[in-house]
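Note that one protein chain is taken out, while the other chains of the complex remain in position.
Entry: subunit A
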Amino acid sequence: MARLKLFLPLIIFAALALLFWRGLSLNPQDMPSALLNKPVPQFSLPQLAESGKEKTMQRGDLPAKSLLLNVWATWCIACRVEHPFLNKLAEEGVPIVGINLKDDGAEAQKWLEKFHNPYLFSIADKEGRLALDLGVFGAPETFLVDAEGVIRCKHVGVVDDRIWQTKLQPLYQKLQQQPWDEFAGELSDSLLARCR
């Protein structure tokens, strides 16, 4: 008993060291999306187009296939970095729908003309209502949506080759072949954890 007491400080030290060591590998920025595995919220917003030609878009207007929902804006510098990669994905046939967040319509169109338009269409979310319903807190953010319109993966920040290949593409390819429920059980926990 007296021996054990002697080792008590060491035991406490070891326990604390373990706790703090684990804390080092946790990410305080990690903010799991509340929208994961929930359908894309309802919206009714104009399409980004020349004035007079804007069509009002709704959730039902999203194509019924797995696609990327990408939040972007001309004021967002990281979006400019991400843009060439989105162009590449679009060329490869990945459907991308844009959400143009709190932006000037004319500026946004100029940007698309200048840097090429990777989007099937962009939704002009001037007040950020749809973004708020999606739990977006900045740009760029990208959602992987399945054919039923359910959000299956979220990425905060720039989507580049590495993120695409390790995080989004594996799910995207599977979603093209079969519905989510048929393969979700086989997915690795680490991939699912990264998708939040």
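The working rule: a contact is a pair of C-beta atoms (placed from the backbone, for glycine too) under 8 Å apart; a residue touches a chain by one contact, two chains touch by 3 or more; residues count from 1.
What we mean here is this: contacts and distances are computed from a predicted model.
Asks: Which of the following is the UniProt-recorded protein name of the chain this complex doesn't show: "Inositol transport system ATP-binding protein", "Cytochrome c-type biogenesis protein", "ABC transporter permease" or "NADH dehydrogenase subunit C"?
Replies: Of the names offered in "Inositol transport system ATP-binding protein", "Cytochrome c-type biogenesis protein", "ABC transporter permease" or "NADH dehydrogenase subunit C", the one UniProt assigns to the missing chain is "Cytochrome c-type biogenesis protein".
Asks: Of the residues A:Gly128, A:Gly157 or A:Pro170, which one touches the chain left out of the display?
Replies: A:Gly128
Asks: Taking the full complex into account, find the residue in A:Pro9, A:Pro28, A:Gly52 or A:Gly93 that is in contact with the omitted chain.
Replies: A:Pro28
Asks: Which subunit A residues touch the hidden chain?
Replies: Residue positions of subunit A that touch the missing chain: 28-29, 31-35, 102, 128, 131-138.
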